[in-house]
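With one protein chain withheld, the remaining protein chains of the complex are depicted in position.
Lettered A, B, C and D in written order, each chain numbered from 1.
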Amino acid sequence: MPEPLLLLSDVHTHIGPYHILHGVDFSVPTGELTMLLGRNGAGKTTTLRTIMGLWQASSGRIRFDGRDITASATPDIAHAGIAYVPESMGIFTDLTVRENIVLAARSGPLDKTRLDWILGLFPALKRFWNLPAGNLSGGQKQMLAIARAIAEPRRLLLIDEPTKGLAPVMVRSMIEAFKALKASGETILLVEQNFYAASALGDNVVVMDDGRIVHAGAMSDLVADTALQQRLLGLSLDAHQ
Amino acid sequence: MSDLTTDAAAPAELPRAKSDWLPLLLIPALALLALPFVGSPSTWVTLTVAGLAMGMMIFLMASGLTLVFGLMDIINFGHGVFISLGAYATLLVLGPLAGWATADSVGLNLALLLLCILAAMAVTGVAGAVFERVIVRPVYGSHLKQILVTMGGLIVTEQLIHAIWGASPIPIPLPQSLRGAFVLGDIVMERYRVVAVVIGLAVFIGMQLLLNRTRIGLLIRAGVENPEMVEALGYRIRRLFVSVFIAGSALAGLGGVMWAFYRQTLTAGMGMEVMVLVFIVIIIGGLGSVGGCFVGSILVALVANYVGFIEPKLALISNILVMALVLIWRPQGLFPVARR
Amino acid sequence: MILSTAKTPALETRGLTIRFGGHVAVNDVSCRFTPGTLTAIVGPNGAGKTTYFNLISGQLRATSGQVVVEGEDVTSLPASARAKRGLGRAFQLTNLFPQLTALENVRLAVQSRAEAGWSLFRVWNARRDLIEKAESILERVRLADKRHIAPKALSHGDQRKLEVALLIAMEPKVFMFDEPTAGMSVDEVPTVLELIHDIKQRGDATVLLVEHKMDVVRSLSDRIIVLHNGTLVADGEPAEVIASPVVQEAYLGVEVARA
Amino acid sequence: QDIKIALIAGKTGPLEAYAKQTEAGFMMGLEYLTKGTMAVDGRKINVIVKDDQLKADLAKTLLEQAYNDDNVDLAIGTTSSAAALAMLPVAEENGKVLIVEPAVADAITGEKWNRFIFRTARNSTQDAYGAAAAVPASGEVSIATLAQDYAFGKDGVAALKNALAEIRPNAKVVFEEYAPQNATDFTASAQRIFDALKDKPGKKIINIIWAGQHPLPKIADLKPERFGIEIAPGGNILPAMQIYKNYPGMEGAVYYYYAFPKNAMNDWLVAEHQKRYNAPPDFFTAGGFAAASAAVTAIQKAGGTDTEKLITAMEGMTFETPKGPMTFRKEDHQALQEMYHFKVKANGKDANDLLDLVATIPADKMPIPVRNKR
Partner (left out) sequence: MNASPTSARALPFDETRRRGGPLSALLSSDRPRSKVLSALLLAILLLLAATPFLFSGSQPVGTAAKICVFIVLVASYDLLLGYSGIVSFAHTMFFGIGGYGIAIALERLGPTWGSAAIGLIAALALSALLAIAIGLLSLRVRAIFFSMITLAVASAAAVLASQLSDVTGGEDGLSFQLPQALRPAFRLLSEPVFGTAVNGRLLAYYLVFFVSLVIFLVLLRIVNSPFGRVLQAIRENEFRAEALGYRVVAYRTAASVISALAATIAGALMALWLRYNGPDTTLSFSIMIDILLMVVIGGMGTMYGAVIGAALFVLAQSYLQVLMGAGSAALAGLPLLPNLIHPDRWLLWLGALFIISVYAFPGGIVGRLRQAKQ
């Protein structure tokens, strides 16, 4: 079995005096879409930030593509091929939509076909192309954040709750987009609260609680097992979506 | 840095940004408005040319600050001392090459000026790097601490200038061929001001190109708002910040040289003396807009000249007056950066 | 109007419009909201829902049109004055006092409600009543154990709950929720829904709810209005509106009708 | 028992250079006058130097301290006129002598004066009389003034007008231009002055009354000679006067220039100063020296440091200085002294070889009015 694209082993993270992650272990297989689920405050965002080097793991190992990136600086991690969509979206509100996307395309001018594809997914961005991004609606900002992450091909996308604030029709769009990205060979690690979206997309699922991994496996198994859903996520599927 | 003109690659139907030319019209409008009040056309031309040139010099001194302040959101109260430091750095050149100043050759004279500028930019650039590293880095994000710490740096540097070059004012010679004025009928144009115009324009155009044709400007503005995200996009924002700070300091050094030759006397406090003016210009321009700083500098200098001629009593407050009027018209300055 | 047309509306907008340059974000929206009803506002992203809220609560000034609260025109009043008139607002993108504790965040809202802000010579913690009230509200949103943590250090979901707590603490006449459950985990959602339900149950409150989760909308709302490109395109009974073609197509995307 | 003297000066801040000169001159003065013994009548002189940072409140506090805590017998100071003015009441309250040096404000020996105050420095009026004396005594002369737009500049212009009326009735101030205190661009002012002067008959002079960064080169570069207009700058410290070099032939009056006075004291000062500091003595070096001389002469004459005896001794006292003899006149304790009418040299040997002496203006040619209410 080939080494997974991303591998976390026994990662602990402290923020100031607080111990947030208590030994996180999981892997993201190449070319697949892995969902990271868990209640509020479980540590999902902290996990993504730790991978991205925005918070330093206090112990444990993070390997990406065969390289140890545990102690690497954030820009180096980005250069290794990881794109990140933070929970708060990280939009540069003073810059226009165009400038936001231009910055994301690190290697130079944007590829026209890719840009057309992205703007096709999110037509609103086209409309507000030269508007300061701060003026976008909540959902439009979310779209821009995703668009930025996929402006150029990357090896791995880390995406924190992309569907929050999106209208159902946009959620569908988004799901299509992730499917297309996956098809083009990209690997995705997605944090999601929307179990409907999660179940429609995920190949694998990792569930966190209280800074630990409490479940990891195939998505199909979790979808099939409502009792497990209830235990892990406190969710009864029929009540939501 | 790579080319930013991605609109070329983008689908044609994408909307384009509108440019805002209105503030540029202010300058000719102001000049025309002043003409009837000044009366004599020859005086008017003299005042206008002198004002334009003074504006360029102010711009040279302010441009570095607007860069650092506007792009990196750092208030460098120590900027003034970089102006002084640049001015004093000319002594490194003027000492050994004193002959070039009195030489009767325009070439040598200009070469001397150029060498002074290079020396000053080198000295202030290095000083800027030290400043950034030792003083400013730990206080990114907190304006107040920046003010205090850079003020501390200012005092220390000013004292070091005293320690190195002494406390007495030092006269410096303006190279021979840059002295005096061109006289055309009743119109006089100081030669040195013509030089200032040339250098000011060159720097302005250079900065515009750098900021608008490359993504540096964007990156820095983005980095100020959310440095984490810029790093997550794969840019080393720290390195960029340091370079900008160095560039800003070097520009202050350049401004310092120009100012030094204008005053023909060096004092450690010479940079601090112009700081209120520099701040006013930057505010008028719209914090961080190089174009705004340029227009603002010229406006302030022109108004000072016209007012000084028409009603000298008001000259005292002409700067503040200009600022107030501009802010009433555009509360964020002429070219608010956020709206660019 | 479906329900209680007889009552004076708590809130009414008349021809409310705002344009940004050429773009009309909210276009001539006239609508009345009666006490005791919960109106859900739905529409695609960028439809103008948040902007509509901003116009009502005073964060934005309308290009034209009026906002009327209990018969009084408040269009020219600043946001703070509208809050005092009973327009309360929670934000879509969390908007709190990042370095004050959760309790202090809520207490400030309680204090505003109690009109205690201008007391200069009284020690603040002499007002036990305000503090106790704030604590009880934190209790209700299940944040009591995090009362001494500043929003900065709260997870996203907890910040959303705090946002709701502030709105409740203001005790407004008109509650405006902007996607209160976005990013909230499924086990937390019911807490918030219960709160909203309670408010509605009280009968005298007017609730406006922007929400993209259709099940939530369906279970809570008495009425749905639909904004599309800034224009009010549908208004009526939930079932009826959800079934309408415009919602099915532009908002849900027809295939997703299974929701 | 030692003689204690406090020397208060603005040693740090923008006028650091001035204060350094005062201190050096004062110490050299004591050295010269005591022939290196630093003692008068067998009593050792103990100088306490204090830095008022040019702040009036601090100057005042320091003088209080000097009189009360350090128990000095008399005090000398200070660089800034504002600070000196604030010090005056302290001398009166403590009943001790204060020799003012080098602050120039007229009010010090004018309306704010009290009987404990003596001044070795020249006052603004003396400067004005000097400037007036440098104006030709015959023929029509039209003068325009360029001064800073605050009390110092306005008083200077008023004093010049008085002085002209007094000793040069042939000269008229036809135009007064005031520019902001920190002005740097003088194009507008120059244009206004040119417009005002160019059609006037006779000799046309621009008289500049300026403290700090001097506008001279800015005006000169605009070629006033096109209209037959001359510039008369005031005297200044050497580094400031070095820019005069480029404009030979200009005339004006100066308080001190090392090459002008011819006396043993000055010869020693110039030689020693050159030796020790590798530069000729300057304005305030001479001033400090004069203050030292006033103090030593007074103590010798009074036979001690009793304040009343000192005052009696000093009123009307004449004492030697590098500028020749000075006399504290009885009425207001202002030291009357010579000034020098200079012309800028065409080609000096070195950076400090700047001026030629046109004439020494003797003290009695400058009838300085008495302005204090005694």
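Basically, a residue touches a chain if its C-beta (ideal position, glycine included) is under 8 Å from a C-beta of that chain, and two chains touch if they have at least 3 such contacts.
Here the structure is a predicted model, which is why all the values come from computation and not from measurement.
Residue-wise, the contact with the chain that is not shown comes from D:Leu88, picked out of D:Ile8, D:Val40 or D:Leu88. When the omitted chain is restored, the residue from C:Ile131, C:Ala165, C:Leu193 or C:Leu232 that touches it is C:Ile131. Among C:Glu104, C:Asp187, C:Asp222 or C:Glu237, the one in contact with the hidden chain is C:Glu104. In the full complex, subunit B contacts the hidden chain through residues 75, 135, 138-139, 141-145, 147-149, 151-156, 158-160, 162-163, 276, 279-280, 282-283, 287, 316-317, 319-320, 323, 327, 331-332.
On the side of subunit C, touch with the chain left out of the figure occurs at residues 57, 59, 78-81, 83-84, 89, 91, 95-101, 103-104, 107-109, 111-113, 116-128, 131, 148-150, 152-153, 166, 170.
As for the chain not pictured, it touches subunit D at residues 11-12, 16, 51, 54-57, 60-61, 64-65, 68-69, 81-82, 85-86, 88-89, 93, 105, 107, 112, 149-152, 181.
Methods note: only the chains that are shown with their structure count from here on.
Averaging C-alpha coordinates per chain and comparing to subunit C, the farthest chain turns out to be D. Note on chain placement: the centre of subunit A and the centre of subunit C lie 29 Å apart, centres being C-alpha means.
Inter-chain spacing, taken between the CA centroids of subunit B and subunit D, is 38 Å. Subunit A and subunit B have CA centres that are 44 Å apart. The residues of subunit B never reach two or more other chains; the list is empty.
In subunit C, no residue reaches two or more other chains under the touch definition. Taken chain by chain, the contacts run in an open path, each chain touching the next and the two ends left apart. Contact between chains, as defined at the top, is found for A-B, A-C, B-D. Within the complex, the subunit D residues that touch subunit B are 14, 16-17, 20, 149, 177-180, 182-185, 187-189, 191-192, 195, 213-214, 217, 221-223, 226, 237, 239-240, 242-243, 246, 351. Within the complex, the subunit A residues that touch subunit B are 52, 54, 73-75, 78-79, 84, 86, 90, 92-96, 98-100, 102-112, 115-116, 119, 126-127, 129-130, 132, 148. Those residues of subunit B whose C-beta lies close enough to touch subunit D in the complex are 40, 43, 46-47, 50-51, 54, 162, 166-171, 173-174, 179-181, 183, 188, 190, 192, 262-265, 267, 269, 273-274, 301, 304-309, 312-313, 315-316.
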